[in-house]
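Questions regarding the structure given below will be posed in turn.
So, chain A:
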Amino acid sequence: ATIKVGVIGPFSGPFAHYGKLYKDSVEAYLASQGGKFGGHEVQVLYRDNGGPNPSGTRALAQELIVKDKVDYLGGFVFTPNAMAVAPLITQSKTPTVIFNAATSDITEKSPYFIRTSYTLWQVTVPAARWAHKQGKRKMVTAVTDYAPGVDAETAFKAEFAKLGGAVVESIRMPISTTDFAPFVQRIKASGAQGVYVFLPGGPPNLGFVKAYNENGLRAAGIDFLGSAETDEFDLQKFGDAALGLTTAFHYSAAHDSDANRKFVQALRGQSKDAIANYASVGAWDGMAVIHKMVEATGGKRDGAAAIEAARKLSWESPRGPVSIDPATRHVTQNVYLRKVERSGGELINREVENFGPQPDFGFRK
Partner candidate 1 sequence: MNPGGAPLLELQGVVAGYGPVTVLDGLALAVEAGSLTALLGRNGVGKSTTLKAVMGLAQVKAGRILFEGRDITHCRPDERAGLGLGYVPQTRDIFASLSVEENLVAGLKRFPAGDLDQAYALFPRLRERRRNRGNQLSGGEQQMLSVARALLGRPRLLLLDEPLEGLAPVICQELLEAFRRLAAQGGPTMLIVEQQVHEVLAFARQGVILERGSVVHQGDCAQLRTRDDILDRYLGMAVA
Partner candidate 2 sequence: MNRAGIERALAPSSPLRHCVVIAGIGLCGLLLPDQWPLLARIAVMALFVLSLDLVVGIAGLATLGHVAFFGMGAYAAGIVALRWTADPLLGLAAGAAAGAATAAVSGLLVLRYQGFTFLMLTVAVAQILHSLANKLRGWTGGDDGLSGFAIDPVLGVAPFDLEGKVAYLYALAVLVGSYHVVKHIVDSPFGLSVRGIHQCRPRMPALGTPVARQLWKIYVIAGLFAGMAGAVSAQISGIVGLDSLGFSLSAEALVMLILGGAGRLYGALVGAAIFMVLHHTASSINPYHWLFVIGGLLMVIVLVPRESLASWLRAIPRPWANGARAGRREAA
Partner candidate 3 sequence: MTLSIRKLDKSFGGLHVTRSVSFDLGRGERVALIGPNGAGKTTLVNLISGTLKPGGGEVLLEGRRLTHLSQARRVACGLARTFQITTLPAHMPVLNQVEMAIHARLGMAHRWWRPFSACREVRDEAWSILERLALEPAAAQAPSGLAYGEQRLVEMALALALRPAVLMLDEPMAGVPRGEGRTVLRALEDLPGSLSILMIEHDMDLVFSFAQRIIVLAEGRIMAEGTPDEIRRHPEVRAAYLGAKS
């Protein structure tokens, strides 16, 4: 039988690049498997929810489940969209793989959720530990004022305090901020040794880093520590301004492994401007999980069995060895400390330290 997979993401609107990242990656994975999972034809249906839009997402998922009779769902960039489908997939027993949405407790909302991305707790706790190890005792957090930012701030403060450091100021920057100069001035005035930053992708990253440099924070020795701020998607736009920025994150396109090279190559084969970053690797591994679930159920529609199989998975991802935590159904993975460097004219996130496998520290039950 043909296996149907519904992928929901923003394919239009300001976040449409996520849709493209998903699609390139999903298609690349399918192509790498010859279009078949365990001998079954795979058909992927893409649906556009245009951005954070839970009620629309729910209707799309409902349609995919009821009308198109999909066996698996995947995608989801934003937390509320994923939350919106939780009751549906529980009712219809549809295994659903989250490629990105990063709030810890989503997987609690339905036993049919699996997540192949990361959570803010997962990457922030190692970052806080590293900062402490570097001798930092006074840090500032500067996060964009929305749920993931608040997660990042809470995680950093909790871990850093536990280690005996002090977060002297916690700045929340409105999501609509374009002028970062005031925040950067506040960081400078706080007298901290470094700043832990969380920003959503795109223009704010550029704006913040520009302000960070222009207002002399780098010169003053206030170190920058972040997570996805130097994301490959617009890394090249930073120019020299990004050199030396440090981030703790689970994936770098420069990860040195055969699996990663294969992944990057598969993407290139799919589309010449395809980009390997956290979203595309999330989608790639998400498809890998669906692949495994199809094999485990022999292509039959059995959500419970599929999830049962997925709980025990571990495999070699482009980001390194990963496994699914049976309790949280969230991926356990290595987190790396990366530094932006120039290599062959391009900027890359060079992994300089491997913190080893990290669970989702944010999952409370």
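Candidates were picked such that all candidates are chains of the complex that A comes from, given by their letters.
Quick note on the criterion: a residue touches a chain if its C-beta (ideal position, glycine included) is under 8 Å from a C-beta of that chain, and two chains touch if they have at least 3 such contacts; residues count from 1.
Because the structure is predicted, anything quoted here is derived from the model rather than measured.
Every candidate listed (1, 2 or 3) is part of this complex; the one in touch with chain A, counting any copy, is 2. Taken in their complex, chain A has these residues touching candidate 2: 11-12, 16, 19, 46-48, 50-56, 58-60, 62-63, 65-67, 79-80, 83-84, 86-88, 91-92, 103, 109, 145-147, 150.
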